[in-house]
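Every protein chain except one is present and positioned as in the full complex.
Here the chain labels run A and B in written order, and each chain numbers its own residues starting at 1.
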Amino acid sequence: MITSRLSHSPPTLNLSEVSVYYGQKMAISQVSLTIPSGKISVLVGPSGCGKSSLLASINRMTDLTPNCRVSGKIHIDQQNILHPSTSLMHLRRQVGMVFQQPNPFPLSIEDNIRFPLKEHGQKDPKQVQKITQKVLEDVGLWKEVSQRLKTPALQLSGGQQQRLCIARCLALSPDVLLFDEPCSALDPLATQKIETLIRQLRGRYTILMVTHNLSQARRLADYVAVCWTEESGAGCVVESGDNQRIFEHSVHPITRSFCQGVDGATKDSPI
Amino acid sequence: MAIDLWLPRILQLCAWLCAAIIIAIMTFLLLESLPLIIESGFWSFFQLQAWQPEENRFPLLAMLIGSLLVASGAMLIATPLGIAAAIFGRYYAPTPLAIAYRGLMELLAGIPSVVFGFWGLTILVPWIAHWSPPGASILAGILVLTLMILPLVVLTCDAALLKVPPQYLHGATALGLSRWGTIRHISLPTAFPAIASGIVLQMGRALGETMAVLMVCGNVIQLPDSWFSPVRTLTANIALEMSYAMDNHRAALFASGLLLLLSATALMLLADHYRQKNCVQY
Partner (left out) sequence: MRPLFWLTALLGAVVPLLMLWDIIANGLPGLSIEFLSQPPTDTGRSGGILPILFATVWILAICLSVTLPLGLGCAIYLSEYIDSHSSAARWIGLSLDILASTPSIIFGLFGYALFAIYLNFGFSLLSGGLSLACMVLPLFIRTTEHALRACPIHYRQAASALNIRQSGFILRILLPISGTGIAVALILSSGRALAETAVLIFTAGYVSRQPDSVFDSGRTLSVHIYDLSMNVPGGQQNAAASALVLVLLIMLINSTARLLARRYISYDQTPL
């Protein structure tokens, strides 16, 4: 099912009672969230609370893990992408993902962008050239690499590789961008560049990012969801809302402790 | 403590002894064949005339060609089949089937060559004889050798594909790329040096195979004029004639052994070269 792209505004994501299971173990339980259109939403929380699993369920990367099961509904605009009839190829074109470790293909810089375009049907060399230049400009790489597009992508620095991966996603004209801790493998200078880039992408794309760096969340997010591990071992979302409310006027005691840095929340804190 | 004095020395002795074996082999081969090489000249071995030990004539060319034809034929069939089967096991088969398939290949890899030869002799050769007597032929040799080499080619390619970094594959999946597209443009090129290395190594093994080809190739020393002609390989020649060879005849057999060893070594070094290329990240 192809989503109609009549409207130019990026879609809204609606998660209803989404749970992710690995075998019998529940990684994250009964999450209901609305990710607003065109904004930067951030999932924060300690390691192990299931945020990456939740992220992966949105572009059905969870299908790759043998024992993994996702229940509930995930709507991108009106479509439930967890429904078996969803076309995975179209879903992953519509929803782009950037990983924690930059993973450009072992090809040249321009082939990293040309190859996915070709696979999705765009073979006209002029168009490919145009798109390549545009996305590399969008991520701020064009000036740095325009003279060496045919050199191997693996020779770029970590930060450059990550920006290339973002460009690669953008080349397919997605509506939604998922970032899984995109800066955790990068140095502070490279991190700064990526954060600037993500800010520039706001408005054109609906962005959902996972990070355990609270200051990064504070800097970037329009909307924050706080994840935590329950006593049962499964993760859950304890509170969500816009940036200012979560970081300054939060209601939930865990959010208060975690986000506002008051002591450290303990397992005995009431949920 | 005394043990720390002599233990390292003993271990060192063991190591160098093991390393010396190949030197000993080459030395013996050379010693036994050098008189004949000096006497008849190096190029006399590469003539196309008939092999006539009584007349002191030992041209190896016809048998060398026989060896090359059988080995190359087997590799030409086994390589694409093996790569495809490995791709099947890694990317298309459901996991339990893939594990069973790999297990089958591992089991087959251990079956002795004499058993392959026996099957070839009792089943394959009579079957080919239906089409074109006598049945024992290059074709039989190629088919039996293919069966022998195939499991190893599958296993080497499988190991090579396993080494492709998973983050490339995750990236490709996240971009919604087709499975065959990913295999063709990412997995295969990345795994290529390791696959090439494995193929070259198996070619060496195919050239060195003795029993199976001896039992099904017919063992007539001649240049084949069709796939159904019998041939004799260098290896089979040594095995058949060694027990009664004397003097110069024996020296000739050692010379052909030397030739085999040098070819196998050259192929192994080539395979190693490919494997080194694999380790260099660009």
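Everything below uses one rule, namely that a residue touches a chain if its C-beta (ideal position, glycine included) is under 8 Å from a C-beta of that chain, and two chains touch if they have at least 3 such contacts.
No experiment lies behind these values; they were computed from the predicted model shown.
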*asked:* As a test of the contact rule: which chains in view would the missing one touch?
replied: B
*Looking beyond the chains shown, say which of B:34, B:68 or B:81 touches the absent one.*
B:81
_From B:66, B:230 or B:257, residue that would touch the chain that is not displayed_ = B:257
_Touching residues (missing chain, whole complex) on chain B_ = 1, 3-4, 7-8, 10-25, 28-29, 32, 81-82, 84-85, 87-89, 91-93, 101, 104, 106-119, 121-123, 147, 150-152, 154-156, 158-160, 163, 179-180, 194, 197-198, 201-202, 204-205, 207-211, 214-215, 235, 238-239, 242-243, 253-254, 257, 260-261, 264-265, 267-268, 272, 275
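Here is the rule we use: only the chains that are shown with their structure count from here on.
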*asked:* Could you work out how far the Cα centre of chain A sits from that of chain B, in whole Å?
replied: 50
*Could you pull out which chain A residues touch chain B in their complex?*
59, 61, 64, 66, 88-93, 96-97, 99, 101, 103-107, 115-116, 119-120, 152, 154-155, 165, 168-169, 172
_For a test of understanding, state which residues of chain B touch chain A in their complex under the given definition._
95, 165, 167-168, 170-178, 181, 185-186, 189-190, 281-282
